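What you see is the complex with one protein chain gone and the rest in place.
To keep things simple, chains are lettered A, B and C as they appear, and every chain counts its residues starting from 1.
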Amino acid sequence: MSGHSELTTGPLEYRSHEDRMTVLGFWLFLGAEIALFATLFATYAVLFGRTADAPAPQELFEMPMALTMTFLLLTSSFTCGIAIHEMRRGSLKGLLTWLIITLALGLGFLGFEIYEFVHYAHEGATLQSSAYWSSFFVLTGTHGAHVTLGICWAVLLIIQLKKRGLNQMTARKTFVLGLYWHFLDVIWIFLFTSVYLIGMVV
Amino acid sequence: MDFLLNEFLVTGDPLIYGAMVSIVLVSIAIVFVLTYFRKWGYLWREWLTTVDHKKIGIMYIIAAIAMLFRGGVDAMLMRAQLTLPNTEFLNSQHYNEIFTTHGTIMIIFMAMPFLIGLMNFVVPLQIGARDVAFPFLNAVSFWSFAFGAMLFNLSFVIGGSPDAGWTNYAPLAGPNLNPGPNINYYLLGLQISGIGTLATGINFMVTILKMRAPGMKLMRMPIFTWSSLITSFIITFAFPILTVALALMTIDRIFGSQFFTLTGEGMPMMWANLFWLWGHPEVYIVILPAFGIFSEVISTFARKQLFGYKAMVWSMLIIAGLSFLVWVHHFFTMGAGAGVNSVFSVTTMLISVPTGVKIFNWLGTMYKGKIRFDTPMLWSIGFIPCFVLGGVTGVMLAMAAADYQYHNTYFLVAHFHNVLIAGTVFGCFAGLTFWYPKMFGHKMNEKLGKISFWFFVIGFNVCFLPMYFLGFMGMPRRTYSIEPEWMPLNVISTIGAVLMAVGFLVFVYNIYYSFRYSEREKTGDTWDGRALEWATTTPVPFYNFATVPEITGPEAFWKMKQEGGTTYDKENLEPIHMPSDSGVPFIMSAFMFVAGFGLVWEWMFMAIAGLIGILACMVVRSFDYDHGFHVSVEEIKETEEKAREGEK
Amino acid sequence: MKNKWGKYGILLAVAFLLILTAGCSVPVLDPKGPVGESQKNLIVFSIIMMSLIVIVVMVALTYMLVKFRERPNRSDEDYDPEHEGNTKLEIIWTVIPLIIVTALSIPTVITIYQLEDPPQSSSDKEPLVVHATSADWKWFFSYPEQKIETVNYLHIPTDRAVEFKLSSADSMASLWIPALGGQKYNMAGMETTLYLQADEAGTYEGRNSNFTGTGFAEQTFDVHAEPAEEFQNWVEETKQSAPELTQDQYDELLAPGLLQEMEFSSTHLEYVDHGSMDGSDYLIQRHGTEAFEDIPALEGGEDVAND
């Protein structure tokens, strides 16, 4: 749009007015996502303890598993940060390398989550077994679905980065993906704390 | 065949057969007309693929008026049943379906889209922008609303309408007590249109925060833009809650989870809690933009600056903040204890303070003014006493101990109609008549407008005032049969409803009449306006402003008129960048419809196919590097010269 | 301006008519017990306060419209387009509503807390405990101390608090006896408590006021308030003459549909307490969801199910 200055310096993803609006819009979207997850957390908290005939969470949750998943996601958030850092240095190769590492870590996380769900189902805790387990599976599952979507999105972006190199558009898209990925980590921190840790304690 | 007749199509009711026949006939007529006049291409190019905020706004409003008609017919059927309770006009099941669709359609598919339509058309013009921040997303918003509404309305003839009230309380609406596709329509229809609403919220926040004309500080924005900003803010934080609530119940019904069920230690009351956590902010989503409209209209027709602009802005901000802190007043009678009820009583009553400030500021705006009584102003003046009545009864309802007697009665019904009709519907009518010339290039006929106003406003009071008394007499809402002593007041109420219907029909006729006979607008400034939307020509060129003026104070256009500014500065024309049209939003929303329909009937192959379609559209969008196009200086010159001929 | 007066004329006529018709039976404003009385007092107080506000706004609006409308021969003296606010006035109309809100809040909160306990006027007697269980679309009233149960009607002694233990076998209902006081929800798997009391003997209408589906409109019951001895006689009589409620019969009665008035000399609380979490799926266990798939048509309340 005319009337709004285009920058010639600074990070690529902020050069045009449109870019700056996109990043802001995504932040506002993340605000909405917080409200969304808060509602799921609220449901989880209210339904806590309503396990009916299914096993109680203390019987199923295991610290090593939860910690492994947390470290995978934490590290992926870190590598994603490095990827954006590489992008800002102008290194397409660095960006792609770190992005792929991030993806691999994310896939690892997903693998563990799927394993976890299958394991719980074997123990008799499924989406259908009680109010508590419904809220558990939907809460963690929504996070898992977000991670899956993030991975697909990243794959699309990697293709575009390969095809078009680093330019204003691809840089902005990558930056926004980075925000999304870090945000998933923020949500996981709360999941880890209020679902797994509290579930093991109470 | 058996499935088709007994489950898929709704059978056994003459009203519904009539509806089916008319749906088929109207569809055939539309297809025929489009084909005969070779308008398919035009429809696709100019409307279905458009990303122009003005066209999207107009489509929103047209859809909303259609929905107002549908919801209104529902209302008339209900009134007819309550006036003739012994003639079995409607049976209980049919009545339940009708009040459910009436409420849902009026709130979700009428009030909100109407206001969002006005926001779409007006806000970018008021802030001197060429479009919204994300035009593509805006088209997605509209089409997902349109397809969501279509899915919801389909339930009438295919599968059966939802019948658990617009609040859809569990466990009544859950899988245990209400199996079948009907409630699924509610859940999916709202879900699909909710996605669009959320996108609108984000879109308008960014638009208003980042695309204002140079010099237009926040405190120089027109008040309607302010109300839109605050509304968008509420939308962004409230709609995710609805998304989750709907999703949880959908999972309950389709995939057998136990959130709100009677089995598996599920907790039905959590639905009410989540519903109102969204539902109360929703009330302010549909009232704040109306407040904005009234402020604009009153200031324009009193020919005065808005009284207490800052207080107006702050009161809206406070209302927005409080709107998230009062939801429990919708279920005081749930027995959550004296502590909970006391806190939410007080927070609810507090909302009346900023609202009162607004009322007095509108009165202050008229003080020392020169009031003209054009139709938009009439709606705004009619709004004040009617809305105050709704407001004070709202305070009465907020007093939890007394609410135990009002809850679920016609007192409550009267209250929220008093607020929502006097606030939102009057606001929509005021806004539409006010901005109509800008949208279509001619005014709506004043005489018909006034006739429609008087019918509507008198009918409105005749219809809803008796309901307060019915509440005191013990008449519960949502009942299809009445006791003999409630009869006289119900008859009065129905007379009022008929008057309102006449008012609405005159309003619609006025659209046709004005299209045929009204004088075409020569200037862009129909009402001696004050904000920037009146600074451009009528009809508005697709790029809105040839040059965006520098803003030096509030009421930008009022000032420009005095100081001689223009939006067509010949010396400083630059090529204008505009976004390209796209068919993707329409197709993507159509896939949402397919997925939604699949889920309603639990046909998973169809749901998955729809989902894949949606994802494919997102991939297509991701690879789309279309940067839009530039309008050349010559084209701008040509357009502007042509549009401004009449002015000289 | 003729139109506007027309409008007010019609409004006045309507108000007049309303007052006429409202004369017949307005239980909320004519309560028969202390609970409804305290709510009525609150309602009347709020109506007075609110009328003041409405009058102020109406008068101010009329003044503005008459005084500042555009008339042919009006001078520009009192036209001030630059007039943009008045801080003093704005503070006044923020503070006064705040005071009104405070004035309304105090009695509201006091009454809210009062209603959580049995009424003061009968504090010398233990409240009569009645479990009121709603099921689609009837009411079960169990008297655990008296060991009797009634369907769709209720006897209570006057001048003694009744402690209703509310719950539901299926959809959420709301027990409301307007002449005695406000309502509270009945919910499956939960128990809520509602205190009511009748000071005058008589028969009052009670109903479910929360929408529960097809038979909602017919889910009403009669409350017979009578002096203590009469109540005691009724209890004794019922105990002797009414049959026992077997679990099979209770299950049958639970199925969705309408019921006549009935009475039993034992309560369903022996089999299930719908107010406990374990009781919330009792109905589903007994009837499955099939019972809700083909709900009988209940037109005009005449087609009574369960015959």
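Keep in mind that, in the parts below, a residue touches a chain if its C-beta (ideal position, glycine included) is under 8 Å from a C-beta of that chain, and two chains touch if they have at least 3 such contacts.
As a working rule, contacts and distances are computed from a predicted model.
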| item | value |
| --- | --- |
| Hidden subunit of the complex - UniProt protein name among "Na(+)/H(+) antiporter subunit F1", "Ferredoxin oxidoreductase", "Quinol oxidase subunit 4" or "ABC transporter permease" | "Quinol oxidase subunit 4" |
| Contact residue for the chain not shown (choose from B:Phe237, B:Phe464 or B:Phe507) | B:Phe237 |
| Residue among A:Leu12, A:Ala35, A:Leu103 or A:Ala125 that touches the chain left out of view | A:Ala35 |
| Hidden partner chain, touching residue among A:Val46, A:Leu107, A:Cys152 or A:Leu166 | A:Val46 |
| Residues from subunit B at the interface with the omitted partner, ascending | 209-210, 237, 241, 267, 269-270, 273-274, 277, 324-325, 327-328, 335-337, 339-340 |
| Residue numbers in subunit A that touch the chain omitted from display | 14, 20, 23-24, 27-28, 30-32, 34-35, 37-39, 41-43, 45-46, 48-51, 56, 63, 66-67, 70-71, 74-75, 77-78, 80-82, 85, 89, 94, 178-179, 182-183, 185-186, 189-190, 192-194, 197-198, 200-202 |
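Please note the rule applied: only the chains that are shown with their structure count from here on.
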| item | value |
| --- | --- |
| Approximate Å spacing (C-alpha centroids) for the pair subunit A, subunit C | 48 |
| Between subunit B and subunit A, distance of the C-alpha-averaged centres to the nearest whole Å | 34 |
| Multi-chain contact sites of subunit B, meaning residues that touch two or more partners | 264-267 |
| Sequence positions of subunit A contacting 2 or more other chains | 50 |
| Contact set on subunit B toward subunit A in their complex | 129-130, 133-134, 198, 201-203, 205-206, 209-211, 213-214, 236-241, 243-245, 247-248, 251-252, 255-259, 261, 264-267, 270, 273-274, 277, 548, 574-577, 619, 622-623, 625 |
| Complex interface listing, subunit C residues touching subunit B | 3, 6-7, 10-11, 14-15, 17-18, 21-22, 24-29, 36, 38-39, 42-43, 46-47, 50, 53-54, 57-58, 60-61, 64-65, 68-70, 74, 78-86, 89-90, 93-94, 97-98, 101, 104-105, 108-109, 111-116, 136, 166, 170-172, 174, 176, 178, 181-185, 187-190, 192-194, 205, 207-218, 277, 280-281, 283-284, 289, 292-293, 295, 297-301 |
| List of subunit B residues in touch with subunit C within their complex | 86, 88, 91-93, 96, 163-165, 169-172, 175-180, 262-269, 302-311, 331, 333-335, 337-338, 341-342, 345-346, 349-350, 352-353, 356-357, 359-361, 363-364, 366-373, 381, 384-385, 388-389, 392-393, 395-396, 399-405, 407-409, 450, 454, 457-458, 461-462, 465-466, 469, 471-474, 476-481, 485, 488-489, 492 |
